[in-house]
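Everything on this sheet refers to the single structure shown next.
Excerpt of the complex: some chains, original placement.
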Amino acid sequence: MRVDGREPLQLRPIHIETNYLKHPEGSVLISVGDTKVICTATIEDRVPHFMRGEGKGWITAEYSMLPRATASRNIRESSKGKVSGRTMEIQRLIGRALRAIVDLKSLGEKTVWIDCDVIQADGGTRTASITGAFVAMTLALNELAEKRAIKFPITDFLAATSVGILEENTTILDLNYPEDSGALVDMNVVMTGSGEFVELQGTGEEATFSYNQLQELLHAAQAGLSELFEHQKIALGADITEKIEERRKNK
Amino acid sequence: MRVDGREPLQLRPIHIETNYLKHPEGSVLISVGDTKVICTATIEDRVPHFMRGEGKGWITAEYSMLPRATASRNIRESSKGKVSGRTMEIQRLIGRALRAIVDLKSLGEKTVWIDCDVIQADGGTRTASITGAFVAMTLALNELAEKRAIKFPITDFLAATSVGILEENTTILDLNYPEDSGALVDMNVVMTGSGEFVELQGTGEEATFSYNQLQELLHAAQAGLSELFEHQKIALGADITEKIEERRKNK
């Protein structure tokens, strides 16, 4: 049994509140247990300098935490005048993951700006950000497709979760903060609705893991991800779900 | 009649949700119409360098907006690597205002860090921040006083609102974003529960205002502020309200 009473392979409660904010083209508040992230999607009518003229779109992400998202207060990155390595790593991951399930040609020369702002942190903020950002982005791009501005470009579902190995060699799913701090091995898995990997980041924290442990971690992740896709389908509704399934078939 | 159907001297609907986050010592989500701000208070057990050894506490504030709090996306200040003049002006105002109603000697050599993060903006974010931060700070300091760590140090209520003069010479209370953009004169008033001014910032935007207009603006503000104090009392509850009243009398 885990600190919060969960089974080893049990996710925390998930809630996805869509259209959480009035201004953005797409927005959600996602809660994964006590981890809460506001994800928004903004559509900009041009692409970065290095992509102009290719007829393709781009997706980029930014990630931040409120100073008191955590148990003790963090200094704002705006006050420090620079973004930390951890933040950069996370925002590059979010952008890269989302680009894997969007047909950038259908998007045309537009940029989707994803903003993930962690309101409250209890482990798994980067995976919650990806899972939530997928929904926010899909809402924004669906609206654009509805207006006939673009062809619906989402080619599959996309979600992320974490798995890990605790000191006593238990494989667990969806680590909260105390588990994450104590785990020997920590792996983030980003997967499509079709069960293909998009990103796999396994890290031994002053520790290592064997080939067999890797297989166990991957199976644990797969189980959790199936459940996350169900939450995304409910949040997006039957109509949009169907559009995604259709694009997946015709990929 | 105003764009959102209000009377000239009518406030927007106010909601103050206390203990909105699990980690901070005090936190609220305040909504003033569509303006929504998360205010948190963090207690740190030391004061800044320039105040050490004086036996007094300090209160400092930081303010930020999510990139999509506004109609079009703002570049994060952490990405720009510096904080804008507007942000600095607002955070200096919030800190200064709160220091006026805290007995810094009772606080002892502690710092209260106030964080105001605007989730959604529709005008009046700085005044909503002050009104909300007062509640978050009071919750945090009351808890400290309950633990006998300090003497209860809040000596009065504190709230803020805006007033302005529209093109056609109407004085209005609690400006939303379109009103704020169009107003000739814009004034922020920070006041104590006893009706004393703490801060008065009146600005003609490529315009000026007369002595008589100033008086009218001040009266409009006073009416709005009385209402805001009632919301704060409800949010804080009878017990804390009574403690503040008591400290006010014995000031």
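Per-chain numbering from 1; labels A and B assigned in written order.
Note that in this section a residue touches a chain if its C-beta (ideal position, glycine included) is under 8 Å from a C-beta of that chain, and two chains touch if they have at least 3 such contacts.
Quantities reported herein were computed from a predicted structural model and do not represent experimental measurements.
K.L.:
Copy number of the whole complex, given 2 identical chains are placed, is what?
P.N.:
The complex in this structure file totals 6 copies.
Criterion: only the chains that are shown with their structure count from here on.
K.L.:
Centroid of chain A to centroid of chain B, CA atoms only: how many Å?
P.N.:
Taking the mean C-alpha position of each chain, the two centres sit 34 Å apart.
K.L.:
Applying the document's contact rule, which stretches of chain B touch chain A when the two form their complex?
P.N.:
21-24, 27, 34, 38, 40, 42, 44, 62, 64, 66-71, 73, 76-83, 87, 113, 115, 117, 119-121
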